[in-house]
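What you see is the complex with one protein chain gone and the rest in place.
For clarity, chains are labelled A, B and C in written order, and residue numbers in each chain start from 1.
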Amino acid sequence: MTTVTGVGLDVERIRKDFPILSRELPGDRPLIYLDSGNSAQKPLQVIETMREHMAAHYGNVGRAMHVLGAESTEAYEAARDKIAAFVGAPSRDEIVFTKNASEALNLVAYAFGNPAGDDPRFRMGPGDEIVLSEMEHHSNIVPWQLLARRTGATLRWFPVTDEGRLDLSGIDDLINERTKIVSIAHQSNVLGTVNPVATVLARVRQAGALLLLDASQSVPHRPADFAALGADFVAFTGHKMVGPSGIGVLWGRGELLAAMPPFLGGGEMIEAVWMDHSTYAPAPHKFEAGTPPIVEAIGLGAAADYLTSVGMEAVAAHERELTAYALRALGEIPSLRVIGPTDLEARGGTVSFTLAGIHPHDVGQILDDAFGVAVRVGHHCARPLHLRFGIPATTRASFYLYNTTSEIDALVRGLHHVQKVFA
Amino acid sequence: MTTVTGVGLDVERIRKDFPILSRELPGDRPLIYLDSGNSAQKPLQVIETMREHMAAHYGNVGRAMHVLGAESTEAYEAARDKIAAFVGAPSRDEIVFTKNASEALNLVAYAFGNPAGDDPRFRMGPGDEIVLSEMEHHSNIVPWQLLARRTGATLRWFPVTDEGRLDLSGIDDLINERTKIVSIAHQSNVLGTVNPVATVLARVRQAGALLLLDASQSVPHRPADFAALGADFVAFTGHKMVGPSGIGVLWGRGELLAAMPPFLGGGEMIEAVWMDHSTYAPAPHKFEAGTPPIVEAIGLGAAADYLTSVGMEAVAAHERELTAYALRALGEIPSLRVIGPTDLEARGGTVSFTLAGIHPHDVGQILDDAFGVAVRVGHHCARPLHLRFGIPATTRASFYLYNTTSEIDALVRGLHHVQKVFA
Amino acid sequence: MIAESMYQELILEHYKHPQGRGLREPYDAEVHHVNPTCGDEITMRVRVGDGGKIEDVSYDGQGCSISQAAASMLYELASGSTAGETLAVVDEFTRLMQGRGKVEPDEDVLGDAVAFAGVAKFPARVKCALLAWMAYKDALVRSTT
Partner (left out) sequence: MIAESMYQELILEHYKHPQGRGLREPYDAEVHHVNPTCGDEITMRVRVGDGGKIEDVSYDGQGCSISQAAASMLYELASGSTAGETLAVVDEFTRLMQGRGKVEPDEDVLGDAVAFAGVAKFPARVKCALLAWMAYKDALVRSTT
């Protein structure tokens, strides 16, 4: 495992930052972690930042007027600055901390058809349409199903082509004057496909709708520039970008955040409370009810610092090399079928596949049992996509900055073994 | 600061578990932390558990079929067992992890008047009533204001007496056949008052309504027995019980959790997703959409272990001694007025007060500046209560297992100094 | 393969050489169960004779090795026992599977089915192991009422 790729990324050194990667599993197996699309591992820099904050600086934020309160507030708000800079948000006040990407997506969904709001863009009722795609993660499906149930609006879907691309052929009919919002993945967590935001956005603007991007699988892996991206909302999650669990982010255009009704009510999101009504703090605080995930936000700031110090261009280039290597190597395994693009055009480092006659549950478990190779198996919270391909499940390998080509070799060896066991 | 109280609690030893308590503030001030009602400090046992999990065991929960996924899932679900045992919940499956108490309270509020549900107990519209009390925290007010706004239901309020007690005189009129839910604090975060649950519950049952207790300020401080308490829902928060930020808990009777519609939609809370509908996992997972605060739940489990090892009876007794000491000492300060009960009957270790002619903002800041005494000043997210007492703000000292009587002496010295500065 | 593996020899053996597979006549009840989270499915028939004796358990289905092996193992354990006896085994098996890897299995009751103990640590696999057993329990209830 001494691969240094030629793209300016010293993987050997990076791996030392992640203590878990040198762990041995029971039975003397090394850990080969190819499940970062599910959740990424955490570098010491993140772990230590959190530990240190709890051991020496912790206090509640916003409300406290003592040294600890000031230090925690400063660190928490500095984390907001870091995240804003990391994703190229036009304003730090457009960064709302949530508990994960799912809460961020639900937050936007609950803004629609909500009698507590009055902006016409968020009105929703029978006849109104919500456009998703067949490749969405359940977290970008179920909130909209629940919204449709509450309001009587209709869900419509971008199909996915056999190659695993967004099928844009019917876009002009799909997105129309009835469309209130289009919510799609920036990058699919199964196919690896990176969707053509500009094309979709152009049609969204013509139709006068809003665009929400689920960037849970893109922000961790490539330089982000939300200002240039031009969407209305972007959701992503901390634990997939070497940050802690318990923290996610919603970015929204300031003007829209101001127009939306609040979601969760409570301390910190108010300006003043009377018994008969309340006034709300301006965004982002309006959407951060109660004590926020303080230490988690601070840890996420450290994660952004870490990724920036490595360089997101270098991370992307490294993953591209790994993906090319993996597509080549997996392509040589008999009866292995990749679900998703098999070229490097607009795709990230996530490769899902099936092995003829062997259930992915068995593939994943044997890989783990025999070789310590951790992949994800199942429908990866994207069951409609699997239904579309007529398969119950896939095996998914997903790569990150700390992975190496020799780990992909181990995966391939493992798959040969799986085929032997179940022959 | 070498006080050992006579109630079997070795404060000196306990203080060593909390690294932050031996920190010096700028200007050589010791830290005297009397703001645990706002957020508690964290013992090494919690900090280390979290660090160790991230450094050696972390994976996503529920969905992963590899060693790390199994270890994380085991630790996460074990935390649920620990919390269930800590609060005496009839079943572990009734413990829902949220991001804080505020989310837990909102979760229940969003179950009402929700077209995605069909249980009559959660129907809500014009004519229906929601009963709160004047002493509620904003997190137990704003969610209900938003609900009233969405549904047309009416908010009604328990008054508070001059002594800071729940005024039960009008309870039979207040809680009636129109009442759908009564939601009150188990212990006030300003007054320290512990509310008479049994009396309220009896009337709630007569009226056929539901009872939600906001136990954010009681669970951290006294032995809890939810089964005996008999409420329908109880909400509390991790960061006030020496646990991490980013984690809260909703306990609900299993039968009610089953009857409620889901709140946040996404991965992990589903059974199966089709394009046109979804089926949901049974509680608690139904209410845990997306990647949960994994490491935070595990940290909270460690916090429960820590408190159990100290003994909640001993914690309560220790706080009782501190409260008696503080009420006596503060009572001797000229022109200091305690807002809330001045005896020990049904009250916890939270003492709020005003100093004639001096704004609490100034009190708090001078205490911090000159003596390192951290108290909270303002309306403590309970503005209606302060309006009720005709004051904009109070200064609040709140005690926990690691506090000592000499810290209360320091507070008293500080208050004398404040009076000198502003004389 | 390591000791804690869920792929005990016995499980693979049952997967590769399933016992009693195939739907047969006569039967008293037939059920079809699906695990919606992973798509595994099974059709199961039960034939109960005098004194509650299980005369035949026949099944067909598709899914991972765990779900298939569990069906085969069930066939072996149930054949020739009484309904009451098998229900005790089903209960113990369920308890083991839902114990999150913390329950000590009762080998006397479970027999070869203890081989599934390793599965209990993986919540996502528990349903695979239980699919056939739940279907059996359901079919039994239907056949006797």
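List of remarks:
The rule is simple: contacts are C-beta pairs under 8 Å (C-beta built on N, C-alpha and C of every residue); 3 or more make two chains touch, one makes a residue touch a chain.
Being a predicted model, the structure only gives us computed values, none of them experimental.
Displayed chains that the missing chain touches over the full complex: A, B (touch as defined at the top). Listed residues B:88, B:159, B:311 or B:392: the one in touch with the omitted chain is B:392. In the complete assembly, the contact with the undisplayed chain comes from B:366, out of B:153, B:338 or B:366. When the missing chain is restored to the complex, the residue among A:44, A:70 or A:155 that touches it is A:70. Remark: the omitted chain is touched by one listed residue; of A:12, A:118 or A:271 this is A:271.
Mapped onto chain B, the footprint of the missing chain covers residues 26-27, 29, 359-362, 365-366, 369-370, 378-379, 392-393, 421-422. Annotation for chain A: contacts to the undisplayed chain at residues 62-65, 69-70, 73-74, 77-78, 271-272, 279.
Just so we're on the same page, only the chains that are shown with their structure count from here on.
Placing every chain at the mean of its C-alpha atoms, the farthest one from chain C is found to be B. Averaging C-alpha coordinates per chain places the centre of chain A 31 Å away from that of chain B.
In terms of their C-alpha centroids, the spacing between chain A and chain C amounts to 38 Å. Among all residues of chain A, those that touch two or more other chains are 26, 361, 365, 378.
Contacts with at least two other chains are made by residues 37, 122, 124-125 of chain C.
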